[in-house]
Structures are given as structure tokens and as C-alpha cells.
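The structure appears right after this line, and notes come after that.
Just one protein chain is left out here, and the rest sit where they should.
For clarity, chains are labelled A and B in written order, and residue numbers in each chain start from 1.
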Amino acid sequence: MHESIIRTPLVTGNPSLHDITEDISRPVEAKPTKAWWIGFILSFLGLCLWLYSAGYTMTVGIGAWGLNKTIGWAWDITTFVWWVGIGHAGTLISAILLLFRQNWRNSINRSAEAMTLFAVICAITYIFTHMGRPWLFYWALPLPNQYGSLWVNFNSPLVWDVFAISTYFSVSLLFWYIGLLPDIATIRDRAKGVAKKVYGFLSFGWTGSARSWVRFEAVSLILSGLATPLVLSVHTVVSMDFATSLLPGWHATLFPPYFVAGAIFSGFAMVQTLLLIARKAMKLENYITLYHIELMNIIIMVTGSIVGCAYLTELFIAWYSGVEYEQYLFLNRVSGPYWWAYWIMMTCNVISPQLMWFKKLRTSLAFTFFISIVVNIGMWFERFVIIVTSLHRDFIPSSWAMFHPTFYDVGVFIGSIGVFFTLFMLFIKFLPGVAMAEVKLLLKSSSVAAKKRLAAKEGKTYEFSPETGGVVIAATTTVRKGENHE
Amino acid sequence: MEKLTKKYWKGFEELYNTPEYQESKQREFAEDLPVEALMDEVNKNTVTPRRDFLKMIGFGVGTATLAACNRIPVHKSVPYLVKPEGITPGIPNYYASALPEGYGILVKTHEGRPIKIEGNPACPVAKGGVDAVGHASLLTLYDNGRLKGPRMNEEDASWAEIDKVVTSQLNALSSEGKKAVIVSSTIISPSTNALIGQFIQRYPNTEHIVYEPVSHSSIIKANQNSFGKAVLPSYRFDKASVIVSLSADFLGTWLSPVEFSKQYISGRDVKSIREEGKMSRHIHIESGLTMTGSKADVRIPVKPSQQGIAALALYNEVARKAGAATVQAGELPEAASRKISEAATSLWEAKGNALMVCGVNDVAVQGVVNAINSLLGSYGNTIDLDNPLFSHQGDETAFAELVDRMAGREIGAAFFYGANPAYDYPEAAKFTEALKNVRMKVSFADRVDETAAHCNIQVPDHNSFEGWNDYQPGPGVYYVAQPTINPLFNTRQMQQSLLTWLQDSEEWHDYIRNYWESNILPSAGEGGSDAGHNWTLFLRKGVAVLPATAGQSYTDMADVAASARAITAAAGSLQGDFELVLYEKPALRDGRHANNPWLQELPDPVSKVTWDNYAALSPQTALELGVKQWDVVEVKTEAYAITLPVLIQPGQALGTVAVALGYGRTHCGKAGNNVGKNAYPFVNLSNGAFRYAAPVSVTPTGDIYELAQTQMHHSVEGRDTVRETTFAEYSRDNNAGSNPNHNHDKLKEGEDPNNPYYSLWDEHAKPGHHWGMAIDLNSCTGCGACVVSCSMENNVPVVGKDEVRRRREMHWIRIDRYYAVDEEDPDNIEVVHQPMLCQQCDHAPCETVCPVLATMHSSDGLNMQAYNRCFGTRYCANNCPFKVRRFNWFNYANNDEFDYYMNNDLGKLALNPDVVVRSRGVMEKCTFCVQRIQAGKLEAKMENRPLQDGDIETACSSSCPANAITFGDINDPESRVSKLLKDDRVYYALAEYNVQPGIGYMTLVRNKVKPAAHDGESHDHGHEQERKEHNQHQENIYKDLLRLG
Partner (left out) sequence: MNKYAVALYDDEDVLKSGIGRLQSAGVQIYNVYTPYPVHGLEKLVGVRRSRLDIVAFCFGCLGVSCAFLMMWYMITYDWPMNIGGKPNFPIISFIPICFEMTVLFASYGMGLTFFLVNRNIPGSTPRIMDERATDDRFVVAVSLNEEKDPEALNTLLRDSGAVEIKQKEATY
């Protein structure tokens, strides 16, 4: 495929196809590094904490948490929504960006999709832990009960959730795995002994014949076509848990777009966090370039601004509606006992992303990493604010209460993060963290080497530096188009 | 020998006794078992054929599965081999009985165990009402802390040996010339009194001393001085159009609260204010904010030292009007004196229908009040000296002497019956010290309480549900209490013990019966009482009423001036930097029920605090003292000191601190021991009567102790979920304050005037019954009888102090209490009580969101909850705008973390078999007592008649002493509820959300002295705005004090 020379290259250095295979397969084939071990052990400790806290909660009852008669949901659903939100970026990157032919996605979509799956798994753990009687979870499925056909309530957004989340998980899994096939095949063909058998099994016998590649691309395209509305629908449905209720602060038609934007926002932040780590740990600087990070920062900035608008709209509507309960609620959010939560949310989600307007900041790895963490803190607090401050002071003042988390609230939350990173660590150890085939696809067109070749053809020279991007030096004049990336 | 029996042979082998037979006889099995074959080497290493293997596997798995299936718990059930008459398993029986408090009840029993108390409509005193204490007293029957049998000298003993000891001792005493004394609380049982009379005849050296920790002796003394009648008069609040109460909590604790509630409400309920167009005015002068004070139209906070002065001031005002001589009275704050003169005016206007009651236990003050009442001509109208109350005859001076005599070794034997001075006598230490000098100390208490612990003989009495008894609260009214269960333990009724010690072989039951048949029933018969002569007939009814003598009018002859001098003197002795007010709580009263978890967890009607007493301070006082809610302070006299957490109590008189009696028990049982602090030692004797006030110092200790409150936010934030108006406005426009821009003429046919909202969907059909409720905020006194009644009807668990602190109480019905500033007196506060339970919304938000259809709507308008379908997402509770859903955070039954009554076999006897005990992780809530609805329907069906209005009562509606709650079928236009719901005062909470609640509230009406500044439209925005600002202002000041957030 032909690509304009002035487009910023997506593969730096001058790797050959084989080098790409080598670089990306190394983490899988080599012995795990010390860094990996440290990361893995830490995350695994987190997982153990989860096992303990969730185990205790399920044994004695939800009373182990700080909930009360007024506040029926707090950290549980807050974190559930948080994870679901994080789980959006992956599919978004792979699906929507594919539809828009954003080739830069090729080198990050794999780990992003993996992250999606693990985030959704963490979210699903909360569906169980937050139940009063978790062992009866299957009652949420449309099964006849033992006394005849008492089905489920299709009016309830929770049932929509069950369908939305499970669909989202299964489809993402399929998408991810189909994408994995060629790379697993690569590993298979390089591996020996047991590994060969295992990866051979996992590769479903992929050969890379012309015909299969055609089908492969067709499937990827259609799947992304399906996944795009799906990813938007999932958080829409989650937002309906609140939007369809009666509670001031929940009952808002604004929620679906607002939640989706927030989801993308937090999702990209999490991808940043992970990529920056993976990039360093797995020496993938050539494939996950500064340019990628910059692009994602821009998306974070945009979605952050959308979320900010949503916050302001909420306040405006509360005032404009003239409903006293609504008005009091938002007054209480901003200045009530939970003012700090509200302002943490505001600072992290609205103000900090705006700093990305500065190229200096959005191309600084350290700053990006910092912001990506800040954003996810902010998004957690957004959900906390929506859920707890709406519940703790609703219609009847006599029931107003405060929420005080217990050890087990915190334990399950920290633990779920442990679960997430444990899974991610295992992923980068055993599966290629970057989509080899898709990066190889880029090599011919949008690598620095390709650009050089292209320039040479026209009797020019092409130079590249991560900061300025590519520079084409004609025999006589110099054309600077480094920052230009449409 | 063996030849004698015939020998039968099994076969010829045996007959001929062949060698084979010989041999085979030795062996166990006829044929060889192929054991060796299996054992030998060849077989060892043969492979098992596939089929055999599969068979074995199949068998193994099959049996394993079957074994695993066998989880049927073993139920020991004893069938009625001979079915007792009248007992059908599953069908409750009701027995007319009575409570020691002196009013009639019905006891609901299931298979011979009482599980619920209902009011007895035939009871002339309570008129079908039962208060929280009455309801909860049932749980005392199933209290694990009760003594299981008689004890002597710290170890179990047999009745026989105890009887021997006691009788010999009694006989010995008379020879020694030492005294025996029976110390009891007031006994209103005529037969028991007769029996004690006999006992004293038999042992002439015996005395009977009546002791009560919370004393009303001053009323009796004052009446002696004023009218020469040493009696506790009966009061007629129903006849009074103006009621002035000087710190008499007559709706909560004073004398006969249930009776008074019924009377009081009859002057303020729908019938009175709508049909008769009149409403009694209630003016309340007190120091702490009591339940009764919270209902007052005009409330005047004064210090204890000012109470007497207030009485004098009132007297002078009235005297001027009556042209009588005035007396010297001290100074009062401006607001107070203004209100008092207004009160005097109202009283004088209502001359003849006025009533002043006084709860200050001071002869002088009572004397002044008597004077006022006689000026107002209340005697014979609203006060009846000729039909006195027999209760509360406690005489503290007599007991004080007794203690001295004990110390002086004059007493050889002491019997304690219903009296617990070791706990509640102000000088308990002195008493216990003196008690050491008594040789034989006998306690009839049902447990080893503080006094029993100092007794060498414990002869546990039956619980009142186990034995026969009779009660006579006043002349001409008699109740009999019949046993509704066999004695659970080896206890013996006190009266039976007395009979035994009289060497009288008569059974107590026969004694009572004879007494009645000879003394009461005949006159009842002549009196034309429908009970008639027949004892059994009478038992069915449970009450006999004799014709009462009409109350005469009396005039005071005591010297008011003298009283005035006494009062000023006493007032001086009370001045300290703080004045302590000691009061009873409507639930725990004097502390005798302290081990009753239902009462401990019942929120105080005003402060909403459970499981503790506290030092109540007014916000200003707290600010001056520099303490906040929950700061621990030391309350101290030179004699005694306790540390208590502070409760910020708006409406508390400035410079006073209120502490509840009845807490800090040490020997009442698991639930009640060391709950709160004992405040009795603060009580002091002043001119011959216990004084429940003292000068104290209050000093912060720096600690913090979190009180368990069920309500933390006290302002309604100007929301119209509670609505109120003044009587003046109401008489101008019945819709005042209730239904803004509300016009009946504009309504279309069949449109609900109070709910003019339209739905997006077509309504579901409402065939047959449609259950609904009307709650009159004007009647509700906030007493909490409904809460306890509901708890016992629906097996609502007790969760304990810590869980209440976590805001997890399980009560299905709660009573919300809101404060609003009194526009006329910033130191005072106006209070609203609003019973809040599941509103059974027709468009229930909770139903829509439940994923598993665990809650949905029944065709008769109930919002149903299927516990065993619920898996606990709590979404319904979050989406409930009334926050009436309750979640089982833990297993509350069979869980020793919650050691109240649901975790032991005895306590479980109190559970209602018609209602399931919920497991953990399940949502629950008010069901309008669906089990009662079903039972009612069934009964009607069996008798094959249509359901009548009133056939079905919910636990709350049936028990309300103030008739605030009416339940019934809205679809039946003739039912009381649908008639009530047509009232103009009716409004529906949050109706604007179109949840279509099934419960209509009726606006609170305050009969203020002068209508508030804004005339007419109390519902216009100006007023709302004003209240909003007031409350907002108050909120801002107290937010910090109350530790809100």
C-alpha cells in the first residue's frame, strides 16, 4: 500500500521482518526477567488479598463491608463500573481505529485488547462479590426456576447488564484470539518440544496461506464493525443502571454518552500506564513509539474535555430543572460532606487532561505516566461521587447517612487490581504482546527504513528523530512536516 | 431336660445327622465363598474387564450421589395423639388477659405458646391500645436470663426445703419480736392484696411497704393537704379543651400513658377537628424535650428550678382572672412568662374544660397545681378524685425509714416482690449495707437481679403470662390475667408461695376465683355488667366494669402562699452551674425491662437513640460548654458522678442536662447489663418526696463515645414529605398546608384529588381488594408501640448497638422525627413525627429494577417481596425513595454474634410461625402483614361471607394507642380507610414522582395560641421559603455540633 512520505513513521530503527519476529517473540521465549518476577509477585500478593477479602465477605455476609440501609452500593459498584470503563479502550482501539484505518493502532491493539479482557474479568468478580447470596448468581440468567417458569425481569437494567457484559467479554475474546492466531503460529514455528505442541494446539493450525489471510482480514473488519456499536452499548447499558432509576443524581438522560466518554477516557489512561511499562520492560521502543503515546494523550485530552462538559451540564440541568431534590443533591455534591470526593474528581478528570495541550507535556513519558495514573484515580472517584453522594442524601432526610469503608471494602478493591496485573503479567509472558503480523505489515510502508527508501528514489534524504518526527531534506530545500499527522 | 421340647428337623440331613450335615453345620455359609479364588496370585494380576470396571464406577458414583443427597435434617415432632380441645396446629387462639400495668389485652397463642399481644377493645382503660412496653413484655417470658428454679444460699434448692426454712423463720421471728417486711411495687391486684392481708394476720409482725423508684407520692400528699383525700386522681384528657402539663410526660410515661393517649387523641383526631370542628390545645412546660412535649401546641422550656415558679406564675395569672389572692413568685425568662400568661388566658377561657397536670414530684408544686385546677373548676370535670387510680402508691419516706430500721437490726426477714431497691434506690449502697443485717432475705424476682443477688433465698415468681392474676387499676374496673402457657421453668407464683407459707393448701387459681365470685362478680352482675356472674364468661371477656360513682367537684383549702415559700426555697437549692433533669424513657421506663432487646433497640421517640442513655444538652449550652455530639462529659454532684456521651437536644432548656433513668443495670441479663449509666443515685429526697432534679457540674472528659442513633439528620430541609398547618388556618381552609392549589370542583369523575398525576403506561387493573393505609400525623405521638408490635409480628431481628451505629437497624416501620425552629421562641423547637413504612407504591420503583422478580406487585395492591427468590443486589433498596427496605447483612438468626433471642431455643419460641425467618443476603420490608391479610381472607372464605372492613388489621394499626394508623381496602368505598383518604388533609409523600403510594398521610395541625404571622395560605411559597431558611440556618449552626459528615 502506498503511504505519503510525510506521515510520521510508526516503526523506528531499521528492523528487518526477522528482527521484528525476534524482538516480539523474545519475552515469550526467553526466561522471565527480574522485572517481570517482581511485578508478578507483587500482583500475585494482590490476588491473594482478593481471595482473602472476597472469601471472608462471602462467608460472613456483605455486612463485612461498610454499607448500610441508606447506601446499598459503594465501593463495590464504584469499582465494578471503573473496571468496565477501563475495559473499553481495548476493543475501541482495535475496532474503531481499524475502521478509521488508523494504522498506528497495529502495534498497541494486542495488549490493549488483553487489558480489556482482564479488566472485564475484574468487573465480573464484583458482580459476584457484591451479591447477598453469590451462590445463586445464575438466577440472573433467563432460566426457569424449580417451581415452574419464574423468569428474569427484562425491565431491570441489571439483566441488561448481564447480557451486555457477557456479550462484550465473549466478543472481545473472539476478536483478540483471532488476531492472535498468526502470531501464535509464528511462535509455534520457532518453538521446540512441548512448547511447539502447546502453541501448535493454540494456533489452530494457522498456515498463513493467501486464502486464510483474505478471510482473516474480512473477519477482522466485520468484527470491528460489530464491536464498535457493542463497545458503545456496554457502557450505555451500565449507565442505565443509574439513568433508569428514580434517584436524583442517577436519573439523568445525559448518562449514556457521558459514561461512554468517561470509559474511553479511563481506558486509554490505563492503556498508557500498561504500554509505558511494557515498552520499557520488553524493549519495544521501536514499535511503541513516542508518536503512539502522543496520539493516545490527545484522545485522553479530548475525552477528558467531553467528561468535563458532562459534569458542568449536570450542574446546569440540576439548577434548570427546578427540582428541589435534584438541586439539593448537586449542592451537596459540591459542598456537602463528600465535597473532597467531588473536587478530586474535578481536578483529576477535567483539569489535568487539559495540560495535554502542550506538546512538551504530552510527549514526555514521565508526565504521561503520571497523568495516566491520575486520570484513573479521578475516574474511580467519579463513580464514587455518582453512587455514594447520590445515595447518602436522597429524598427523606431521616435516612441520610454516611459511608465508612471497612478493611474488606479496601481489600477487595486492591485485590481486584492484583488480579488484573497477575493476568496481564501472565499474558506478556506467554503470548506475543504486540501483533507481529500487523507490525510487519507496517514495515513496508510506514517504517523509517521505508521512508528512507522512498526519499532515496526521489533523490532526497530522510532523517528521523523521535522528538521532531521525520524530516525530508531535498537537494536544495528543506521541508519540515514532522509534527504533521492527519 | 431338653428332651421335653419337641425337636423339629429341617431336613433329612439333620434327621439322619449325616457327616456332610455335621460339617456344613460348622460353616457359616452353605456353599464355599470364592475367597481363595479371588486371593490367589493369578487373579491378583488379572485386569478387571471394562464392563466390570464401569459397573463398579457406576455403582460407586451412584451410591456416592445418593449418600450426598441425604441432607434431610432430623425434625423431632410430637404429634397431638389426643388433640387438646380448641388447639388446631397452625390456627392461633386468642385469650383475654391483662398486663401488670393494669390494662386488658388479648394474647395470641400458637400451639400453646403466646407469640403476640393485641389490645383488648373491650378494655375501658386502654380501649384496644397497647404500648411498646406492653408488647415487648412478652419477650421477658422467653428470656434466657430467668431463674430456672428456686435457690437458697447460692445453690439450687427444692421448694419443700425452702418452704420449711421460710415458715420456721417467720415463726421464729414473731417469737423474737423482730419484724418481717414485704417490700413490693404497687400491687393493684385485689386478691393479692387480700392474700397479703391474710398473711399479715397470720404473721402479725409482718409489714407491707410499697416502694417505687419513680414516685408520684407528692400528688397523693398534695391531695391530702388540699382536699383531705390522699389519692391519685384519675384524669380525663378527653374532656379537656385546654391541657397544661407541667413536665408530666402523660403520653409516654406518666401514670397511665396508654389510657391518656387514647383520651388525648380523641380531642385532636379527624372526628374531633373535622366533624366537631374543635381541637384541644396542649401547652407543655418542661425542661428536657419529652415525647409529650414534642406533641405540644405550645411548649415552654424552663429549668427544673423554674418549674415551681412557672406554676406560681400561672397560678397568679389565673388567680387575677378569678379574683383570688396572688402570691409571691420568682422571675422567669421573657418568652416563658409571655407564653405562660397566654396559657393562663386559654385556661381561663376553657374554665370547666381545662386541665392542668403536673409531673413534678414536689408537694408544694402539686399544691399550687391543685389550687389552679380548683380555680378552673376542673374537679368533677376533668379531674376525678372519687374514682382514683390505685397504681403508683409508692411511698419513699416509708422505705427510707425501713432502711434505717434494717440498719438498726429491727427487721428479721424481707420479701422483695417487684421491687429492686439495690439498683434503683438512690442510696442503694446504704440499702444493701442495711440489708446485711436482715437474717432472711427472700426475692420473688424472676432473675437474680441486683436485689436478689443480696438475698439468700430466691423463689422465682411466674412470668405474668404463666400465672393467674387480677388487676384493679381503679374503682370499678377489674381485669383477670389468665395463664397462656405452662410454666417454662420450675417457678412458683408469689401468691402460691404466700399461700404455702400460710400453710393454706388452697390453689392460687381457686383463691382468685373464690375471691371474684364472692366479692366482684355479684356486684358486677347487679351492675348489669355483661360479664355476669359467670366466671368463665367473664374470663372470655377479660374485664368487668362496675358502675362508677360520679366524680364530685372539690375546692382547694390549702395555703398557696405556704407552697410558694416552699417552692422558692426549693428552687434556691437547685441552682447550680447546671441543673440535672432525671426522666423516664417511654421504652425502658424505670429499668425493670432493661433486659428486653426489643425495648433497648426501640429508638427514643425524640432523640432516636437506642441502647444507651446520654447527657442531653441544648445546642447553645453545648456551644458554651464547648462540646459536640458524642463528646463524653462527666455529670457530677458531690455525692455521685457518671460519665455520659453528649446528645445535642434542641428544645432542651438552657443550662440544663437531662439524663434518663433505668439504665446501667448490672444484674438483668446479657442484653441489658451495663447498657448506659445508672442515674438513680442523683435522685434525692426533698420535702418528703423523691426529687428528680439536682444541681450538677458538667465537665468534658475529652473522650468520644458514639451513640447508636437511627436518625442523624433532624431537619426536613423544607421538603413537603411532612406537611403541617395551624388549627386556625385549617378551620379557614381544610386544605391549608396539605394540598397546594387544590380544587375539588375541577376534578374529573374517578380522579384522585390528592394524586392528579398521569402515567405513561396504561394502569393495570385493580380488581377485588386494594390494600391501603391512612396515617394521621396529628394523632401519631411517636411512642413506637407500632415498631415493637411489627417486630414481634414479623420476626424482625434485633441487631444490637454496633449494627445500629452502622445504620443497619431492621425495623420495618420507623418513626421519622423532624425538628423545626419555633418562630415565636428560638429556644424552643417544633417537632413532627412521621411513621414511615413501605408505601406499597402502585408504581413501585423497587419492582422495576429487581433482576430476578423477587419483588413485584400483587393484584390487591401489595408490593410483594419473595425472600427466597432474592439474591441480594440491593438495587431495590437504592431505588426506594422512602428507604424503607432492609437488608440482611448477616445471618441474624442462629448467629451468636447476635445473642439476643433468635439464637437460643427459648427465645425462638417468640417467633411467629406464620412469618419466615429471613436468611442473610436477602432484602426484606413491610408487607402490610400479608400473613394477616391471607388469614383474614381465609376466615371470611370459611365462613363464606364477604370480607368486612376491620376483619384485617396490620400489627401497627391494631396496636397504635393513638389510632394514628388505619388500614383497609381502598376499593371498598365504605371502608374507614377510603373514607379517611377522602379527607382534605390527606397528601401522599413524593406523589409528584408518580410512584402512587398506597399510604396517605394526614397533615399535622398545631393549635397555636395565635395563628402564625402569615395568614391563610400556609402552603404558599413564602412560608415554605421561610421554613427552609429557618431550617437551613439551624442546620448550619448545628451541623458541626451534630457531627454531620
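Couple of notes before you dig in:
The criterion applied here is as follows: a residue touches a chain if its C-beta (ideal position, glycine included) is under 8 Å from a C-beta of that chain, and two chains touch if they have at least 3 such contacts.
This structure is a prediction, so every number in the text was calculated from the model and none was measured.
In the complete complex, the residue from A:F100, A:F204 or A:Y320 that touches the missing chain is A:F204. When the whole complex is considered, the residue among B:A544, B:C846 or B:L980 that touches the unshown chain is B:C846.
Within the set A:S212, A:S305, A:T347 or A:T363, the residue that contacts the chain not displayed is A:S212. Only one residue from A:H18, A:K360 or A:K457 touches the chain missing from this view: A:H18. Along chain B, the points of touch with the absent chain fall at residues 759, 761-764, 841-848, 853, 856-859, 996. Remark: the residues of chain A touching the chain excluded from display are 1, 16-18, 21, 142, 149-155, 159-160, 163-164, 167, 170-171, 174-175, 178, 181-182, 185-186, 188-190, 200-219, 222-223, 226-227, 229-230, 233, 236-237, 240, 436-438, 440-441, 444.
In the analysis below, only the chains that are shown with their structure count from here on.
Separation between the centroids of chain A and chain B, computed from CA atoms only, is 57 Å. Those residues of chain B that touch chain A in the shared complex are 711-719, 721, 803, 806-809, 814, 816-818, 834, 836, 845, 848-853, 856, 869-875, 877-879, 881-883, 885-891, 919-923, 989-990, 993, 995, 1044-1045. Residue ranges of chain A in contact with chain B, taken from their complex: 60-63, 66-70, 72-73, 130-134, 136-137, 139-140, 145, 150-153, 155-159, 162, 241, 244-247, 324-325, 328, 336-338, 391, 393-402, 404.
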